[in-house]
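Missing here: one protein chain of the complex. Every other protein chain is in place.
Going by the order they are written in, the chains are A, B and C; count residues from 1 in each one.
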Amino acid sequence: MSLSIDNLSFSRDERCLFDNITAILQPGQWCDVRGANGSGKSTLLRVLAGLIKPDNGHVTLPPFHYIGHALGLQPTLTVFEQIDWQSALLNEKIKKDALHDAIDLVGLTSMKNAFTTQLSAGQQRRLRFAILHLIPRPLWILDEPYTALDVSAQHVLHSLIEAHLQKKNRAIIATHHAMKINIPPAHTIQLEGQSCY
Amino acid sequence: MINMMFHGYGYSILSAYSMTLIVMSLFWIVALLSKRQATKKVKRYLSQEKK
Amino acid sequence: MRRAWYWISQQGLSTQSFYKTSGRLLPFITAGFLVLFLYGLIAGLFFAPADYQQGDGFRIIYVHVPSAFAAMAIYFCMTICAVLTLVWRIKIASLCLTASTSLGAGFTFLALVTGSIWGKPMWGTWWIWDARLTSVLILFFIYGGLIALQSIIANKQHRDRAVSLMTLVGAINLPIIHYSVIWWSTLHQGATLSLFSESLIAPAMLRPLLAMIAAFMLFYGMIVCLRMRNTILVTDMKTEWVKKVLQ
Partner (left out) sequence: MLLTLIRYDIIRTLRRGFSVVTPLLFFTMIICLFPFAIGDNARLIAPGIIWVAALLAVLLSIDTLFTKEWETGCLDHLLLSPYSLTQLVSIKLLSHWITYSLPLIIISPVLGLLLHLPPPVIKTLMITLLLGTPVLTLFGALGAALMIGIRENSVLLPILILPFYIPVLIFGTSAITTPGSLPLLGALLLFSIATLPFLITQALKIGVDT
């Protein structure tokens, strides 16, 4: 499944966030989105994910996972139920032991029956990573996955991304600082949030 | 006097027509006022930009 | 064909070309409104023959029917703008939509007030829960809801499309108003004007009525153009053409 973005442009309240962005990602490559706060990084990722319609331009994507700033977790479910619910939402049948392995991988074994509201921000993000690992998708769209992660969580994230890219998958990641993974980004999209006039 | 002119319906006609005139002139005045305010605002912005 | 449509929907109907054309049309619309309004007012009040049943009381028709007509015509125009905003995202359509909500509310209020003033001598009460009156009252509340929704949402794009979606939902009320006199046997009289069959009103009375309806429509056009030009000036403050226009 090809991944192509051609001359994507979007402006909000007469402020041009980005203009004719074009990129093609081959399997095994990942693309880095850089830019200061408010320069439209999250908006670009939401446009790619199809949540926001761009002014013009066209995006073709393989099936993907999207993690935004808000993690989209149901507050009144336990960790175990949360993953079950998210996979049901993605219409994926998962076996119970695979689910337990994923929880152990991201280091949430002790919190298996805790409610999502009792988890810290970092732990909630680890829960999202467990879902990433559990349900394979050819493309990951991650919006600043580093926020609120401690060192061990960052290590988990790196290993997940490296394994993901080795399996000939793709990723689009919006970051502030350089990602400490061994594969360099094939594309870097720099957003300055210039004005359109 | 108006009442005789309209054979007893003068007051209702007067009130209906005056209500209409009031509402329509209100809309017109508000539109013209905001027009003046808009041009003033844009002019102030343009003069600032020149400096 | 798609490129041509893209040009029309983005450039042709752009705010700048609208500003220019409305600038040229406005004097004519205002003059037309004044002429028709004065003619309708004077002819309706003094020269039209009195009604054999209601005497001079019927002259309120020259204010009541045009404002009721305007209230529904404005909502119909807003529904069209809503479809244009939601489907083709035409900027002028969303501008026209947000500019004409309060006008519609004003005319519906007028229709209700003049109707009840007319109803007092004829039916003996200021208000009865009749099908036509109730549906017009519902239209007034829908206008109120649209104005409230429009003033609450900050983001322009969200506001335009939320208001247009709500307008479409409220549009179901329009046919109900129109046919309410037919579906439910109501005290309110049937349609005196109809495009197809011969209307049931004497020509001497009819001419001022048509003049007043046209005057109200021109008035609506004038005010909407004015309000849209104001918002265009403010939103496009940073553009070149606004600088040239206001230099």
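In this text, contacts are C-beta pairs under 8 Å (C-beta built on N, C-alpha and C of every residue); 3 or more make two chains touch, one makes a residue touch a chain.
The structure displayed is predicted, hence computed values, not measured ones.
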{"item": "Shown chains touched by the chain that is not drawn here", "value": "A, C"}
{"item": "Candidates C:122, C:166 or C:201 - the one touching the absent chain", "value": "C:166"}
{"item": "Touching residue (missing chain; options A:59, A:77 or A:114)", "value": "A:77"}
{"item": "Residues of chain C in contact with the chain not shown", "value": "86, 134, 138, 141-142, 144-145, 148-149, 152-153, 155, 157-158, 161-162, 165-166, 168-170, 173"}
{"item": "Contact set of chain A toward the excluded chain (per top definition)", "value": "12, 46, 49-53, 66, 68-77, 81, 84-86, 88-91, 93"}
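What we mean here is this: only the chains that are shown with their structure count from here on.
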{"item": "Averaged-CA centre spacing for the pair chain C and chain B, given as whole angstrom", "value": "16"}
{"item": "Centre-of-Cα separation between chain C and chain A, whole angstrom", "value": "49"}
{"item": "Interchain centroid distance [CA atoms averaged], chain A/chain B, Å", "value": "55"}
{"item": "Residues of chain B defined as touching chain C within the complex", "value": "6-10, 12-13, 15-17, 19-20, 23-24, 26-28, 31-32, 34-35, 37-39, 41-43, 45-46"}
{"item": "Interfacial residue positions of chain C with respect to chain B in the complex", "value": "41, 45, 50, 55-57, 59-60, 63-64, 67, 103, 106-107, 109-110, 113-114, 117-118, 120-121, 219, 222-223, 226-227, 229-231, 233-234, 237, 242-243, 246-247"}
